[in-house]
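Data block below; observations after.
A single protein chain has been removed from this complex, and every other one stays in its place.
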Amino acid sequence: MEDKFPIKRIIDDQGNLLEESFKDQLNDQFVKRFYYHMYRIRTFDRKAKNLQRQGRIGTYPPFEGQEAAQVGSALALGPGDWMFPTYRDHGAMLTFGADMSRTFLYWNGRVEGCVPPDGKNIFPAAVPIATQIPHAAGVAWAEKKKGTRNLAIAYFGDGATSEGDFHEGLNFASVFQTPTIFFNQNNRYAISVPIEKQMNSETIAQKGIAYGIPSVRIDGNDCFSVYFETLSAAERARNGDGPTLIEAVTWRTGAHTTADDPTKYRPDNQGIDVVEPIIRLERFMKNYEFWDEKEMEEMHVLIEDEVERAVQEMEKYPKAKVEDLFDHVFANPPQQLLAQKESYLEHIKGE
Amino acid sequence: MEDKFPIKRIIDDQGNLLEESFKDQLNDQFVKRFYYHMYRIRTFDRKAKNLQRQGRIGTYPPFEGQEAAQVGSALALGPGDWMFPTYRDHGAMLTFGADMSRTFLYWNGRVEGCVPPDGKNIFPAAVPIATQIPHAAGVAWAEKKKGTRNLAIAYFGDGATSEGDFHEGLNFASVFQTPTIFFNQNNRYAISVPIEKQMNSETIAQKGIAYGIPSVRIDGNDCFSVYFETLSAAERARNGDGPTLIEAVTWRTGAHTTADDPTKYRPDNQGIDVVEPIIRLERFMKNYEFWDEKEMEEMHVLIEDEVERAVQEMEKYPKAKVEDLFDHVFANPPQQLLAQKESYLEHIKGE
Amino acid sequence: MTTELKKVGNPSSVTQKMTLIQAINDGMKTMLAEDETTLVLGEDVGKNGGVFRATDGLQEQFGNDRVVDTPLSESGIIGTSVGLAVNGFKPIAEIQFMGFIYPAYDQIMTHVSRLRMKTMGHFSVPMVIRAPYGAGVRAPEVHSDSTEALFTHMPGIKVVCPATPYDAKGLLIAAVKDPDPVLYLEPMRSYRSSREEVPVEEYHVSIGEGNVRKEGEDVTLIAWGAMVPIIEKAAQKAEEQGINCEVIDLRTLYPLDKDVIAESVKKTGRAVIVHEAHATGGLGNDVATTINDQAFLYMKAPINRVTGFDVPVPFFALEEHYLPTVERVLKAIQDTYQF
Partner (left out) sequence: MTTELKKVGNPSSVTQKMTLIQAINDGMKTMLAEDETTLVLGEDVGKNGGVFRATDGLQEQFGNDRVVDTPLSESGIIGTSVGLAVNGFKPIAEIQFMGFIYPAYDQIMTHVSRLRMKTMGHFSVPMVIRAPYGAGVRAPEVHSDSTEALFTHMPGIKVVCPATPYDAKGLLIAAVKDPDPVLYLEPMRSYRSSREEVPVEEYHVSIGEGNVRKEGEDVTLIAWGAMVPIIEKAAQKAEEQGINCEVIDLRTLYPLDKDVIAESVKKTGRAVIVHEAHATGGLGNDVATTINDQAFLYMKAPINRVTGFDVPVPFFALEEHYLPTVERVLKAIQDTYQF
């Protein structure tokens, strides 16, 4: 199957352009946009790790190493599209327009972190693995029924492919030919379980065959390959040609979450051969003369500022309101729930 | 995919031998054994339909049309193997050694119908669709751990492939390389839903690719093809070569159950071109001079007698014991359950 | 707490005799006709019109874009319905039997009921899940479960269960109009057991309101769905023995109509709660704690519960012994009255 689904790439590890046909599209502005977003979410990610260490937010699942997959896919989306991320896809969410301070809030145990900016169709990160996959099929089905050209993209990991909801979601999308992109980030681990123990199939892409869903396997650390393949899946979706499964092969550089210790289960040196996506893009930019040291430095400063401000905003955010425990469960809450709320508010008044 | 998974057959609709290589194996005794079992379960099935009409048993799901699939697969099993049937696989169960009167009892709402004869590893028919599939993976995994050459076979329909448990079960079997045969009877309907609405893949066989499980598509109305393909899957399983997915393409001749009216949803004349498996075998027997009118008639009489006796036995069976409501839930039932039992037995004493 | 609904005309003006299942069908038809975003989806709901004929004729009338046969995939049905509901549609999803809702339990528990909470109302899941429930129709195993308590324990979803054709249509319409997810349970055993006059127009029965079907002074009987006829018969028999029962049909299982329960029990001082689910963890316990919380000083006898036993719903040969009977209820009434 590996030969049926060769890993597609546009630039290689050393930053060499492999597909000349893309040459014209990879212009200065275009390339820097990718760099900007990847650097931006990397900065966010590292900041979040630090905040967790300092006890300023809760457990956090870093996405370092997966920036190309998240940025490349998110940039391929249109404004009316829908995003269904997991807990590890805040990079994709930020790129697609999620608010950064709210994203920090999310990792501080605040529901405010699940509320997208108006007009941005971003679902809360799915915590139960694979459950978002049927949602993306359903939302896309709705778009199809409405006759729009919008689509839904579901993010999920290699581990998620083992769940029933992966299967049921893809089958629905296939039967109803919904405009859905199933975007898999195969980072080769599900917590401690390596993909070889997760499945006995050589690729994730081949799982599309079970549903008659076209699929493609790409180098998930090559942001351009991710972008263009997502774009062509999106084009198919918008044109009524149904869903696509994309396997973006990548690598989780660090721990599963800040509570995890990968030395328990990863062989020494595993993954050291992986050139992480920002380095690769930097190499490409240097190779093809897009790199301007000063401009990039300015960009870095701007980004670091933005992230700092977002942290400050998060920390200045009003304390979580106890009322919020009760107020959003129902549109029209039952009397007995209101009674629980009142009596509890009364109880804590004294404190 | 249809060309990647061509429908394999050994005899055609008209009873002609297509694969000369099997000629020697298809000897008199061998062929008649198939005819015997198919006629036997057909007689059982028709009897059950009649009993239901007369109100002597409950709702019943006939398997008419699927006799070759059930007999062919069941005859390929060994005595230590495990069978995981659905509600429509009583033909396979009977062929594998289930007790006929108890099988009738099952359809009369009696748990006694789930108890297999000693030494026969037959699970109760799975009623929640696809749930038996992981069981078959688990039981086979246990056999592998024990180091035996036994296997487990799971029966399931085309509709069952849409459930998460189908997916999770096949994945486990594949990862742990369990000796399991996933035996699909694609009878082209799940109640009223035709396979084209159930899935958008051309075949069920191709779903094996998702798990790296070898699969094969066969003519499920050709009992020999079913037998020999099941046998070779079994051989692989016994030799430690893991699971196989078999798609046996067949046709549900009648209603989903006695409560169902297929004229509501089936186009007129759909399926009239299907030559049902007993006719096909009869043609083969006549073509190749295995058919002995008198012998066959004697066989029919014997079978009809057996079925009649089984009905009588079922109807003579002691009435369901109220105690059985309580006695089998736990090996060591809690005090409070015993109290419920006592108080209820006391209550009905008066009646 | 109850849904804001316009009362269309005088609901009793034009009526038609309907069974409970016809009333459900009529309720769906009414909503499909009224609002284009309403969808019906599930296994066999389309061409076949449902295995019980609950959706009979709907696909013919509204097309297969609005009345949709889905794959055999409960988690898929509920999961995609979440997507449809969030994105402007009002799915009425059928689960063929309540015993087959469990594969979708995760979706209901972690998304249908929580999405509004976790997005502070930004996203909501206005959908209806219909499921026939209960024993007494000689169905195969697992087809007869009555596991409402698994959903009343789950914050974020409402649960209703009509006992009569009138309530069936009225509650269905209320459920469809409700901005929150609603689980709509259908007493299979009552599908065709009787007919009553049902308005042909749109009307609703408010979610959260129980119904006193008969007033009485001595003992309060509380049930819902298929157990309502049982307590009504038991009340009649008790009457013959001089015990005057009040009969309450809860109709909504979450949120419970605690007022109607408390008021009645304060009057009678005695309660018999009847349901076919298992005693342990059954919804009867919530009714009991409601009484404990609100009417403790009025109680003249312990609350009595007549329920299914703490055993799986049996294969049908024994189901009559599993289900509460008029006799068991009558005995409980007597015990309670004579305590």
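Which chain is which? They are A, B and C, in the order written, and residues in each are numbered from 1.
Criterion: a residue touches a chain if its C-beta (ideal position, glycine included) is under 8 Å from a C-beta of that chain, and two chains touch if they have at least 3 such contacts.
Because the structure is predicted, anything quoted here is derived from the model rather than measured.
For the full complex, which residue in A:Gln198, A:Ser215 or A:Thr253 touches the chain that was left out?
A:Gln198
Of the residues C:Arg251, C:Arg305 or C:His321, which one touches the chain left out of the display?
Considering the complete complex, C:Arg305 is the one touching the chain left out.
If you put the missing chain back, which residues of subunit C would it touch?
Answer for subunit C: residues 75, 99, 102-103, 105-106, 109-110, 113-114, 117-118, 141-142, 147, 149-150, 152-156, 254, 256, 277-278, 280-286, 288-289, 292-293, 296, 299, 301-303, 305, 309-312, 314-315 touch the chain left out.
May I ask you to list the residues on subunit A that touch the chain which is not drawn?
58-59, 87, 108-111, 113, 127-129, 159-160, 162-165, 190-193, 197-199, 259-260, 264-265, 320, 322, 324-326, 329, 336-337, 340-341, 344, 347-348, 351
Could you list which residues of subunit B touch the chain missing from the display?
82, 111-112, 114-116, 123-124, 127-128, 131, 133-143, 145-146, 152, 164-165, 168-169, 171-172, 175, 324, 327-337
The definition used in the following text is that only the chains that are shown with their structure count from here on.
If you average the CA coordinates per chain, which chain's centre is most distant from that of subunit A?
B
Higher C-beta contact count, A-C or B-C?
A-C
List the centre-to-centre spacing of subunit A and subunit B in whole Å, with centres computed as mean CA coordinates.
That pair's centroid distance is 44 Å.
Rounded to the nearest whole Å, what is the centre-to-centre distance of subunit A and subunit C, using the mean of the C-alpha atoms as each centre?
40
Where does subunit A touch two or more other chains at once, residue-wise?
Residues 164-165, 168, 171, 175 of subunit A each touch two or more of the other chains.
Enumerate the residues of subunit C that touch no fewer than two other chains.
Those would be 70-71, 73, 75-76, 103.
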